[in-house]
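Here's a structure for you.
For this depiction, one protein chain was excluded, whereas all remaining protein chains were kept in their positions.
All chains are identified by letter, namely A and B, in their written order; residue positions are counted from 1 within each chain.
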Amino acid sequence: MHRLFKWLLPILLFSPSTFSQDWIRTGTGLGVEKVRLAVPDFKASTQDAKNTDLLKVFNDTLWNDLDNAGIFDMVSKSFYPLGPVGSPPDVKFEAWSAPPPNAAMLAFGNLGASGNTLTVQGWLYDAKNVTSPQVLGKQYQDAATTDAARAIAHKFADEIIFRLGGGIQGIAESKIYFVSSRSGRKEIWAMDYDGANQHALTHVGSISLSPRVSPDGSRIAFSSLTRTGWDILMYSVDVGRLVAFPRFGGTNLSPAWSPDGTKLAFSSSRGGDPEIYVVDQSGSNLKRLTSFKGPDVSPAWNRKTGAQMAWVSGRSGLPQIYTMEADGTNPQRLTEEGYAVSPAWSPNGQFLVFSWIRHYGPGAPGAQDIYIMDIASKQWVQLTHDGGRNDFPYWSPDGRHIIFQSSRSGSEQIWTMLADGTNQKQLSFAGSNTQPNWSWK
Amino acid sequence: MKQRKLKWITLVFVLGAIMMLGACKKKVAPPPPPAPPAPTAPTASLTANPNTIEKGQSTTLTWQTTNATDVSIDGIGAVDPNGSQSVTPADSTTYHLTAKGAGGTQDATARVTVTAAAAPPPTSSATEEELFSQNVKDIFFDYDKSDIRSDQQSALQGDAGFLKQHSNIVFTIEGHCDERGSTEYNLALGDSRANSVRTALVQSGIGGDHIKTISYGKEKPFCTQSNEQCWQQNRRGHFVYQK
Partner (left out) sequence: MATAEIFFEHERWSRNLAWSLGLHVAVAGLILLYAVVGPSSHGAGWGAGGGGDAIGVTLVNTIPLPAPAVQTENVLANESKGLTQSLPKVEEKEKEPEAIPIPDKDVKPKKAPKETSTKRQKPQPEPVEANNIVPFGQGGPVSGPYGTFSAGEAKGGFGFTGGGGDFGTRYGWYVRVVQQKVQQSWLTYDVDRRITEAPRVYLTFDVLRDGRPSNVQVEQSSGIPSLDQSAIRAIQRIDTFGPLPSDYSGNKVSVEFWFDYKR
């Protein structure tokens, strides 16, 4: 009997992988079960002429935010019962909870401009619970502009996602920072998480790379080519310009904030060879963490604990990904082959996403794709397959999405996808856009 | 009786003619060796202008000769009887011109004093920069490597030699990478490459304070084709003369 089981054990270990799909989905919180959510267009509550445009922006934004969240099965509008729904008395429960809509939850409300003020009322209802359906009831007021309508839609969507997503904040109000060359020089730009509202932040006029926003969203650290070489520069989002930060000498690259915002890790060659250093967020107390021969670059803190760091080292030849404690001890190698760069740690602390050329060598190197690795077990899953060079992946704050840069469209652009590799969408189109960084909330 | 007198006259005439002929013949005999109409010795003059220069600068030798058919200057060779030439002596030199003519040989000298260069005056740094770009060769690297390849050692030594000779020169080594590979890692790799060249030069005796290094990663490529030739072109440590 025992012998039989020992023989069976290796067999069981080889069993193929619907399992892995479970693992990646459960680990990233996707695809397990999706709540069927119906979101009819909000109704106009006033007679103002501005309502048409405001409603269009609001409804489109709300729908996209909820659809993008990765946790809802959006009920197609073609199944909705007729008749607008603007407030609780309009809700006919049976019509919504029965087929064809078969909705579990219903989000509805009304919107109206009155003079220069916009008022929005929104509800989230449990469509199966006639006696006490209300989960959320909210009212918002702002200026009667499309930007405000968009912002309110983001807020309302995030409320719904927070309640139905089990306490994880939605990303509809989050921002993405990236490098764009469309003005002629590589500068740091910003945009909404869905690609709207792309605008330049810096005007250094040189080559600026590797933007990283601080956890509280107030500052962006980046690396720029100054007259003395590559330096870490600091842009203040609050005052809209560069603020002072020390120069360290040598080539200083790839800044990374600790999750509590008190420290900045980066790569510096001030001592000759590029190594990983840590400094206080004010720029003082510089400490060196690594002392490997070969380039050490691209540090990434453990976002959950701040107690560890991943980084890229060329100490063994081609760059590989390593982890170490936040004080530099206990380096561990994670990748064994190929060319692995650009690690980013997931918000739940469990995964690294990175860019990997698994088959690398003279002649034509293989494809460069985005991979996720479970740090504890070193199991990895490949997320992109569609060609082009895919690099600089970064997690959304809810851990359900990943942004990255890809050259598959012919030029380098920012793309987004769910953390299981599905739903890949292009966010930028003009010029060359690289190195995206997602805000922390 | 008249016939006897005629014979005597003829004989006298013949003898006289013979004597005269012989005398004439003596006249036609080989002319005297080529001597100037006024058989004068050659002249030669040689000047250097300026006759004091700093090391690395040039001066112009100007000479004139007369009555000379064969003119040469030591260190230059045969020259026209009159002419000028620019020279760049590395050390103080006395130029020696020899003019040979019918009247003899004439020498002329001109001394050029070379002083050690302090700061090279602007007019001569252009030449120095040209010399720099002609003589200091970029160092090329292998894939993902920042150590100096064996086939680059001679280029490196040549660079070191020139730079030691022109120890006043200040320059920058730029580290570059090819387009493949990731932006951040390539910047760090370019840094390693620039550093590697710098270390090798310092070990050869070049003053470290004359050498600046900077990495450009793949941000400033020399060519943009996607093939191995272009990629190799971009994997280099590039020397830039600092004015």
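Here, contacts are C-beta pairs under 8 Å (C-beta built on N, C-alpha and C of every residue); 3 or more make two chains touch, one makes a residue touch a chain.
Note that this is a predicted model, so its numbers are computed, not measured.
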Chains in view touching the one left out: A
Sole residue of A:Gly166, A:Gly184, A:Gly240 or A:Gly410 that reaches the chain not shown, by the stated touch rule: A:Gly166
Sole contact to the chain not displayed, among A:Leu62, A:Val91, A:Met105 or A:Val341: A:Met105
Full-complex contact with the absent chain, from A:Ser236, A:Gln379, A:Ser407 or A:Gln426: A:Gln379
Residue, one of A:Asn252, A:Gln308, A:Thr335 or A:Gln413, that touches the chain absent here: A:Thr335
Touch with the omitted chain, as defined above, among A:Ser78, A:Thr131, A:Ser284 or A:Thr329: A:Thr131
Residues from subunit A at the interface with the omitted partner, ascending: 1-2, 4-5, 8-15, 17-27, 29, 31-35, 97, 104-105, 126, 128-129, 131-132, 135, 162-168, 332, 334-336, 373, 375-383, 420-422
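The rule is short, and it goes like this: only the chains that are shown with their structure count from here on.
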Distance between chain centroids, defined by C-alpha means - subunit A, subunit B (Å): 66
Interfacial residue positions of subunit A with respect to subunit B in the complex: 186, 207, 209-210, 223, 225, 229-230, 250-251, 253-254, 267, 269, 272-274, 294-298, 312, 314, 317-319, 339, 341-342, 355, 362, 365, 391-392, 434-435
Contact set on subunit B toward subunit A in their complex: 143-144, 146, 180-185, 187-189, 191-192, 195, 214-215, 219
